[in-house]
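Below you'll find the structure, written out as structure tokens, and then a few comments.
For this view, one protein chain was removed and the others were kept in their places.
Chain IDs A and B follow the sequence of writing; residue 1 opens each chain.
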Amino acid sequence: MDYLYYLRKEKMPHIWCDGCGHGIILKSILRVIDKLGWEKDDIAMVSGIGCSSRTPGYVDFNTLHTTHGRAIAFATGLKIVKPNLHVIVVSGDGDATAIGGNHFIHAARRNIDLTVIIYNNYIYGMTGGQASPTTPIGKKASTAPYGNPDAPFDISRLAQAAGAAYVARSTVYHVGKTDRYIEQAFLKKGFSVVEVMTPCPTSYGRRNKEGNGVEMMMFQKKNSVGVERAQKMSEEELQGKIITGVFVDKEQNNYLQRYDEVIDKAKQINQ
Amino acid sequence: MKKISKITINEKWCKSCEICVQFCPKKVYDMGRFYPVIARPEDCIACKLCEKLCPDFAITVTSPDKAESNKK
Partner (left out) sequence: MENIPNPNVRMWQGNVACAEGAIAAGCRFFAGYPITPSSEIAEVLALRFPVIGGNFIQMEDEIAAMGAIIGGSLGGAKTMTATSGPGFSLKQENIGFAVMAEVPCVIVNVQRGGPSTGLPTHAAQSDVMQARWGTHGDHPIIVLCPSSVRETYDLTIRAFNLAEKYRMPVILLSDEIIGHLTEKIEIPEPSTIEIIDRKKPTDTPENYLPYKMDDSDIPAMANFGEGYRYHVTGLAHDETGFPTNDPKKIRAQMLRLNRKIQRFRNDIVEVETFNTDDMDVLVISFGSTARSAKRAVINAREKGVKAGLLRLKTIWPFPDKEIEALYKPVRKIVVAEMNLGQIAHEVEWATRREKPVVRVNKIDGEPITPNEIFEAIIS
């Protein structure tokens, strides 16, 4: 396929560091769009603030770069007004689950038909490596110089608990899985989340002596465990592992379908 | 003669992360001084893993059949 067809070529090369996995995720997104044959005019990509949130600037869709954490709120309004648009939200771990955590769980509860791709790199990369809600306990960040005292969120489990219709996790190394999950998420008529683990060698790897992008991807390769296998493993065995796979894939009416029912009831009563 | 994939590297976009060099299952690439070098093109099986994993949109792999017919 021709990636360049979907890119705003004059904005390239992108700002992401060498070894950063964000570009790999973007490629997965574009491959799936290409496979599904979606028209560029029919796609809106919405983001908040951070490295991941620079994605919309590079793609030739209807693109909206909003305020920190609020992408899902903007996307909700856009989707309601233009239900035929494919609305894709791209977000980081901090953007989606710290400042935007409330919007994230409520969009899942509401089951609004959006796909949120979360680039999880355990850190606020763009601003110099501050701790995020997914930074593991004890790991170093510029705001956790002695090790992070905070416990991390498991974003996929959070989305699952909040009621999302589709939730899956992959890593940038497992590019085939990422493609498959993103495709399933795009086709889901409800709130779908794909969490992709992506290395931040500059702001996280270096500080935590986890090496460059290649070494961090090697870690993903060696330490990922499928969700089925993980169920048979003890908590100790799962320490430091990345559980990948599809956590939720269910059919339930989405917000717009439920609002259609509201319209029917309202019209019956008011006719 | 064996048909060979066509691999191009856009050096303007490449950031020398070496992901292609490391993860190519056939070890087609060596790392050069600044950019990856296509050292063993004849070993390429056109799996396109390097293309998919290149975060910088810098690698294009055209499989041998398509390279010949010079399609898009």
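Annotations
One rule holds for everything that comes next: a residue touches a chain if its C-beta (ideal position, glycine included) is under 8 Å from a C-beta of that chain, and two chains touch if they have at least 3 such contacts.
For clarity, every value in this text was computed on a predicted model and none was experimentally measured.
Judged over the whole assembly, touch between the missing chain and the shown ones holds for A. Touch with the chain that is not drawn comes from one residue among A:Lys82, A:Lys221 or A:Lys250, which is A:Lys82. Against the chain not displayed here, chain A makes contact via residues 11, 40-42, 44, 46, 56-57, 60-67, 70, 72-82, 84-85, 102-103, 106, 255, 259, 262-263, 265-267, 270.
FYI, only the chains that are shown with their structure count from here on.
The distance from the centre of chain A to the centre of chain B, each centre being the mean of the chain's C-alpha atoms, comes to 28 Å. Contact residues on chain A toward chain B in their complex (touch as defined above): 2-4, 7, 12-14, 16-24, 27-28, 31, 172-173, 175, 212-214, 217-218.
Those residues of chain B lying in contact with chain A across their complex are 12-13, 15-19, 22-23, 49, 52-58, 72.
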